[in-house]
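What you see is the complex with one protein chain gone and the rest in place.
Here the chain labels run A and B in written order, and each chain numbers its own residues starting at 1.
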Amino acid sequence: MPKHIARLLALIVVVALIAFSVRTFLIPDSFYQYGHYRGAAVAEIASKVPKLQGSASCLLCHKKEYEVWTAGIHRKATRNDAIQGVVYKYGPGCEVCHTGPAGNHPSKQAMPLSIEDKVNSITHHEHKVHPANVPGRNLLLKPQDMRGICLNCHEKLAGRPTEQRQIDVATHSGDELCTQCHNPHSPRIVFANLPPSLRGDAKAGKAVAAACVGCHGEAGTSANPAWPNLAGQHANYLVDTLKTFKSGVRQNDMMTPLAEGLSELDMRNVAAYFASTRCVVTGGDQAKAELGKAKAANCAACHSAGGLYGKGSVGISGSSAWPNLAGQNAEYLSNTLKAYRDGSRTHAVMTSVAKTLSPLDIENLSAYYASVSCK
Amino acid sequence: MTTPDTQVEQDRAVMSRRNFLGFLGKGVACAGALVGAGGAVGAVVSERGNRAFQQNDEQYAEAVNNPPQVPDYNWNDHKWAIGVDTDRCIGCLRCMEACKMENSVQMDANHHRTWVERYVYLEGSNTAIVDSQSDPKNIENTGSETKFRFDNRYRNVKVDKAFFVPKLCNQCEHPSCVQVCPTGATFKAKDGPVLIDTTYCIGCQYCVQACPYGARSFNESRGTVDKCNWCYHRITKGLNPACVEVCPTGTRIFGDRNDPESPVSLFIRNNHVQVLKPEMGNAPNVFYKGTDKEVV
Partner (left out) sequence: MEHVFDHVTPYIGYVYPNETDVPWSQLIVIYPYITGLVAGAFVISSLYHVFNIKSFAPVSRFALLTALCFMIFAPTPLLFHLGQPTRAFNAVITPHWTSAMAAFGYVAGFYLCLLLLETWFAFRADIVAMSKVKTGIMGKVYGVLTLGSDDVSPHALAIDHKFARILSMIGIPSAMGLHGYVGFVFGSLKTREWWSSDLMPVIFLLSAVASGVGLLIVLYVIVSKFRKTPIIDETMRGLLYVLFAGITIVMVIEALELLEIFYKAREGVDTVKALIAGPIWVGMAIQWIMSVFVLAVTSGLLIFEVHGKRLVNWLFLCGLAIMVGVLAMRWNVVIGGQELSKTMKGLLTFYPEVFGRESLFVVGVISVCPYITLWLVTKLLPPWADGKKAVV
């Protein structure tokens, strides 16, 4: 055999031997243990720390919210609990809405890096801390976010099963926040079940009402027909109204400074007081009222307890967030509609409704509602 | 100085064949056989009975006798499965958000471990219009890729039929992704889920191509592929996968096929269930109730 062939052979053998031993050396320890993979990887993947902790973990600190949730419809099955003997998961738990998983909350530290995140190489040397590794991203929800979160499940959407409670946003609430009426931890509104702090105390409210009675009357019936009667009005509506004055959304020379002086509790109490007083029908022009009755169908969807088609008390609103109109001062009603019409007062629904009304319609409607029974 | 090739031609007859066949021929033959045998190996090592995908007898015995050291968990006791009751899905996408949070999935519209599809038949139409959260209109509606919500685009049109279909990794019995992985960085665990060893993945993305269900994606910040593993770190601790945990309507049903009374066993037994793309031959482990001809 010529020398160069022998040398070439030697070279090939040496390279092959090196390659083979390097390969043997590089095969990870537990490879081929359970199959064509690194057996140790199974335990490594399983060792990752769960981030979602379940509702029970929230109970440790947030007892009050947890109790409200437990009592409410969100805790119970939103639909049938059992189908053919299978008990399914029930309603949304804490982490469905508070989507920043609890993780190691309330610590502000990042979660320990999982095996998946411990990756380094030439091209990906920098590991960015993932937002989900820092607890608390969405733990504390702002009221503005809350709206979107409720609508995630409850917006009326093609494809959503009819069993799911859904609302058409425009007609249900306009741009009101859901939390105006609903407690997200227990969204079904059962007023009797509301804790006293939420309901307000009528007796305590009477003392606060001392500042109001000058204009709105001792029993909530105003001295001047341009001012609204408060007697028998929905408490929630009254609280919301006071809040809009206090926050400056609505401006009124009299009301703004008065509302600024009221605490949240004061508002609830005074609202409870006026809600508990007996309403009085102020009455309106009979001829106009007859004409207004025909026009009132538009208003019934909200301002009639039975809604558009149901039989309900006319002028008594379906939601406690919307005002009762029955028996209200005709002048006040017409002023309000005019204010919506010219834009000096705004509301998602009312502004557009008022723009469809002529001045004559407004007079007629106001007379109609002023004359219907508020009982 | 160089001998022209033609000159050597004449000496050809003199040459002995043994010279070269002796060493090179054998080496080449071996290498060739090795490569050729590759496909055959896969065919031979087929799973039987309780074996995982491509596990041979010896490895199966090892898996039974010496299971991975996971605290309070033995993978021989479980055979996980998921049922999806599409009639219950309300398309709230809480599963997507919880999944992304739980598993540090990339927070953009192009990388998901789970997602939900919306199928809508407009009045008179025989084909469905399909979209998912990644649809630009849905992202425009919420203003962010990280806020998961469907828009209300069908509000003013007449809809014949519409429904939502949640998608996630099917953890197939014959996973195409495992079949094509060149390194063994992805594998089927004995209890069902197909896992990724992110310390061994080279990021070639062949598995992304091979998955018939589009369940895999490439995580650019890790340089490796990412996929749903039914929250293996949770189910081995007795917890539900994140998507199952947060589903408010019980659309997703998780459980152990080995336990005949587990929710998923009951779900499969008591309903007519089907799997996605059965013609692919992957034998998925996610069972759908109430899907439709258009569902892909």
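We adopt the following convention: a residue touches a chain if its C-beta (ideal position, glycine included) is under 8 Å from a C-beta of that chain, and two chains touch if they have at least 3 such contacts.
Model, not experiment: these values are computed from the prediction.
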| item | value |
| --- | --- |
| Displayed partners of the chain not shown (whole complex) | A, B |
| Selected from B:159, B:204 or B:275 as touching the chain missing from the view | B:204 |
| Among A:31, A:69, A:322 or A:340, residue touching the chain not depicted | A:31 |
| Options B:86, B:103, B:132 or B:171, residue touching the unrepresented chain | B:132 |
| Sole residue of A:23, A:108 or A:142 that reaches the chain not shown, by the stated touch rule | A:23 |
| Residues in chain A touching the chain absent from view | 2-5, 7-8, 11, 23, 26-28, 31-32, 36, 119, 121-124, 128, 131 |
| Contacts of chain B with the absent chain, listed as residue ranges | 1-5, 7-9, 11-12, 14-15, 19-20, 24-25, 28, 31-32, 34-35, 37-39, 41-42, 45, 54, 107-112, 115, 117, 129-134, 136, 139, 144-146, 167, 176, 179-185, 200-206, 208-220, 222-225, 280-281, 296 |
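Everything that follows uses one rule, which is that only the chains that are shown with their structure count from here on.
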| item | value |
| --- | --- |
| Separation of chain A from chain B, taking each centre as the mean of its C-alpha atoms, in whole Å | 37 |
| Touching residues on chain A, where the partner in the complex is chain B | 1, 9, 12, 28, 31-52, 54, 77-79, 83-93, 95-96, 99-101, 114-119, 121, 123-124, 127-128, 130-133, 137, 148, 151-153, 155-161, 164 |
| Parts of chain B lying in touch with chain A, wherever the complex brings them together | 19, 23, 27, 52-55, 59, 62-63, 66, 68-70, 73, 75, 87-94, 97-98, 100-104, 107, 118-120, 142, 147-150, 152, 154-155, 159, 162-164, 184-190, 195-200, 220-224, 226, 229, 231-234, 236-237, 239-240, 242, 244-250, 253, 263, 266-267, 270-271 |
